[in-house]
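Heads up, one of the protein chains got dropped from this complex, but the rest are sitting where they should.
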Amino acid sequence: MIAVVKDTATPEQVDHFVSWIEGKGLSAHISKGDNTTIIGLVGDTTQVDPYLIEGMDIIERVQRVSEPFKRANRKFHPLDTVVDCGHGVKVGGGTFNVIAGPCSVEGDNLIRIAREVKAAGATMLRGGAYKPRTSPYAYQGMGEKGLDILCAARDELDMPIVTEIMDPRDVDKFLSRNIEVWQIGARNAQNFPLLKEVGKTKTPILLKRGIAGTIDELLMAAEYIMSEGNPNVIVCERGIRTFETRTRNSFDLNAIPVLHGLTHLPVCADPSHATGHTRYVTPMALAATAAGADCLEIEVHDDPKHAWSDGAQALTPAQFRDAMARIAKVREAVTMEVE
Amino acid sequence: MIAVVKDTATPEQVDHFVSWIEGKGLSAHISKGDNTTIIGLVGDTTQVDPYLIEGMDIIERVQRVSEPFKRANRKFHPLDTVVDCGHGVKVGGGTFNVIAGPCSVEGDNLIRIAREVKAAGATMLRGGAYKPRTSPYAYQGMGEKGLDILCAARDELDMPIVTEIMDPRDVDKFLSRNIEVWQIGARNAQNFPLLKEVGKTKTPILLKRGIAGTIDELLMAAEYIMSEGNPNVIVCERGIRTFETRTRNSFDLNAIPVLHGLTHLPVCADPSHATGHTRYVTPMALAATAAGADCLEIEVHDDPKHAWSDGAQALTPAQFRDAMARIAKVREAVTMEVE
Amino acid sequence: MIAVVKDTATPEQVDHFVSWIEGKGLSAHISKGDNTTIIGLVGDTTQVDPYLIEGMDIIERVQRVSEPFKRANRKFHPLDTVVDCGHGVKVGGGTFNVIAGPCSVEGDNLIRIAREVKAAGATMLRGGAYKPRTSPYAYQGMGEKGLDILCAARDELDMPIVTEIMDPRDVDKFLSRNIEVWQIGARNAQNFPLLKEVGKTKTPILLKRGIAGTIDELLMAAEYIMSEGNPNVIVCERGIRTFETRTRNSFDLNAIPVLHGLTHLPVCADPSHATGHTRYVTPMALAATAAGADCLEIEVHDDPKHAWSDGAQALTPAQFRDAMARIAKVREAVTMEVE
Partner (left out) sequence: MIAVVKDTATPEQVDHFVSWIEGKGLSAHISKGDNTTIIGLVGDTTQVDPYLIEGMDIIERVQRVSEPFKRANRKFHPLDTVVDCGHGVKVGGGTFNVIAGPCSVEGDNLIRIAREVKAAGATMLRGGAYKPRTSPYAYQGMGEKGLDILCAARDELDMPIVTEIMDPRDVDKFLSRNIEVWQIGARNAQNFPLLKEVGKTKTPILLKRGIAGTIDELLMAAEYIMSEGNPNVIVCERGIRTFETRTRNSFDLNAIPVLHGLTHLPVCADPSHATGHTRYVTPMALAATAAGADCLEIEVHDDPKHAWSDGAQALTPAQFRDAMARIAKVREAVTMEVE
């Protein structure tokens, strides 16, 4: 962390600041320029609040130079984390997985869709039982009954299930059903009580980036979970909010190679929510794979126009099979040896 | 709501769509242009999911023309809502109030600061006991002990207190202490379980706009609270995330007159979080007042450089007194009669 | 285009508005709802200014439902445009091309780099002679001498050259040298005098999206060029400005399939400027190819750390060869037949 000192600071004030820094167990290195004096704060700065320093009279600006996340940081943990999701599915470390299924669990059609996606090569089944919806008047999900339908599909098909948890009070419902992967949605990307609560388990967490979350904030959210003791986090790019309105979100695929550089955690990408329109899902699923995603999450529905939510972005099973064939070819491009 | 029909749609498909719409209790008006056919969906469209329709084969695009919020909508409730916060403080309907106090409750200094802000004209006291922090390693607040310190200040000074609730499991702690105004922070602007839970009380809620929340989403969050039975919502602009990095957020003051047009709820503005730097707080507090805010929330600390959080944006009591004098003059500009 | 009428409008006012619309050669279709009246404006609305209508007393809001661009619109020109760039290079219509070379023309090394990129499979050579730089103190390019160096490389290698034009007064310099493809940079995406000037030629234009330009604005800029008589436009996604700071821009790859749906013009993508860092260029070049780009523009330099501008994002020739091999494999995924 560096602090830029104001021109008006006296030497005494600078000395006083340096003492304060040293009192925090850090050391301070001073660089005096013609117009600017910079103080480098050296040591474990993850616990120093930059805004606190910026509030001091003599300080003009503060900038972090090392990342504020530790457990999620590749510098301190160079090898890829592999998250074991059960039923033989491992995410990260050179593997490639596709999570597929409907946006919402709606009833009997779940098992039909599940069979289709498994046959096409999906390794995990998704479906929402608790749905975060912008409007209180929109469909809010089947709740526990939806969880049971998911579990029945898992038991029949021997594949892990992925479903969203929105409320820290629901942890027991998820634990008692041994739900393999808990999704934290974009709207809860900074719901710290929820992050802490799921951090107290060892369950794999599929953590989505907030709609206005920076890459660093995504990793700080992962850090919340990991600092409570749960190392099994998969981070997921799912589109960010920008000024462009032709798509529901802007899919920030740059985040995939950036995340691989910053963290050892596996990186997932969700082309369905990141585009919001069926016709863009396959090209963007290919693009996410090409950018180096370890995992994709894709919405599939056998009757999208009657789906209870987000039908506009679901692939049909036939479209999903087409996408999977192309994705496999793109993976070859990513993993092949070039002499 | 209008649906733009694709060129390729057959008359039979359009008829089928119209029947489907009518089956939902809406009526459909068709406008055929040279290149485009538009179907207007008329009736109560708040319960229709535009994404569902956009998923249909024959539909190119769907646009809402009426707002998806009802209880918060000024069209259905033209008169300003006045929220009674107790201790004689009423927000909205032509009144003007200032909430002031430290970012976090830290201990004995709260009562000192509280006396200062009350003397300067603040009508409500703020202070955080539960702090949402980006880093799990940053200070997380005093919790219940902080609530008790706030309550003691309230009792001594006879002024309502405003403090943040982050977890639906904390409702009883807030209710049992009769905390006058519960703040929902920007990070929880779409934490729907929390919104529903506070909606089951009658307590005034100070609802902050999400960092990437549109004005419509802010009103939909208010709608979540109101649809559970609590009409006492104050909406608050506190800065949005943009590409500009010289300030912590971009203060979207346009939102103030826009909100006054769309909703009958009182509108608050928070220049402290919207700027992130002490030196911008006073001018932006004046600007928010000039734009027509009903209420301001301003951080004040008597020793900002040692504050436990957000010291960089707190005014000193002397700065706050200066700001209050200018704010009073700006209010004259807003409310004066011009012949 | 639809106009939403205010509740307060009288029938006489609506009649008066309808007459005014009809006087413009359009027809008006009225849909009366319980809370909202909508008037559909039908006919050629490309010449109607929505802001003009929105300024009228009785109008609440105006929304376009058909696109404001005509010549660039796939609806009126369903077949892909193929832009002939000379030397046998055709862009669009199922072809695939890569433009490569240094950010700036610097001197003798251009021909060396050009030979490398040609050998690796690039079909066009790029290099900047006029450089738009944020700072007046940064290197501004070699000017005409740079153009001559480019032309010499073109003549030796028989490949078209691509270089940026910034000033309408430079058109003659470009024309007299028969420069094959003129690039309009992101900062000039709405420099209308420049767009009109290049529209008066028949030269292929590589038109970059503005840093805050919507997809529709990119197509309106193309429309400026096309409306002056030049149909040879290649549109190019090169990253947009968002709140994310880990990369120079956010690469909006969603724009590629969106553009293919809206326009018949070929679509290029520039992973170098869209990321700003060498280490992200190859994955994002693959991603852009996977998303369906017709053409890529990639910066290559044989000594990036001494490049005069943008060295941070250039590939070395060896990295470029690796990228080209993978890109070819990704193209197979995009173009293969899936039964």
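Miscellaneous remarks
All chains are identified by letter, namely A, B and C, in their written order; residue positions are counted from 1 within each chain.
In this text, a contact is a pair of C-beta atoms (placed from the backbone, for glycine too) under 8 Å apart; a residue touches a chain by one contact, two chains touch by 3 or more.
What you see is a predicted model; the values in this text were computed from it and never measured.
Partners of the chain left out, restricted to shown chains and counted across the full complex, are A, B, C.
The chain that is not drawn here is touched, among residues A:T242, A:T275 or A:Q313, by A:T242.
Considering the full assembly, C:A138 is the residue among C:A138, C:L175, C:A318 or C:V338 that touches the omitted chain. When the missing chain is restored to the complex, the residue among B:A122, B:L286 or B:V300 that touches it is B:L286. Residues of chain C in touch with the missing chain: 46-47, 49, 51-52, 54-57, 68, 132-139, 166-169, 187-188, 190-193, 196, 210-212, 217, 220, 223-224, 227-228, 241, 276-278, 304-305, 307-314. In the full complex, chain A touches the hidden chain at residues 2, 4, 7, 29, 31-36, 38, 40, 42-44, 61, 63, 65-66, 75, 241-243, 245. Although one chain is hidden here, its contacts on chain B can still be listed: residues 212, 214-216, 240, 242-247, 250-258, 261-262, 274-275, 279-280, 283-284, 286-292, 321-322, 325-327, 329-330, 332-334, 336, 338.
The definition used in the following text is that only the chains that are shown with their structure count from here on.
Centroid distances from chain A, each centroid being the mean of CA atoms, peak for C. Taking the mean of each chain's C-alpha atoms as its centre, the chain lying closest to the overall protein C-alpha centroid is A.
With each centre defined as the average position of its C-alpha atoms, the distance from chain A to chain C rounds to 31 Å. If you average the Cα atoms of chain B and of chain C, the two centres end up 39 Å apart. Chain centres here are Cα means. That of chain A falls 27 Å from that of chain B.
Counting partner chains per residue, chain A has residues 212 touching two or more of them.
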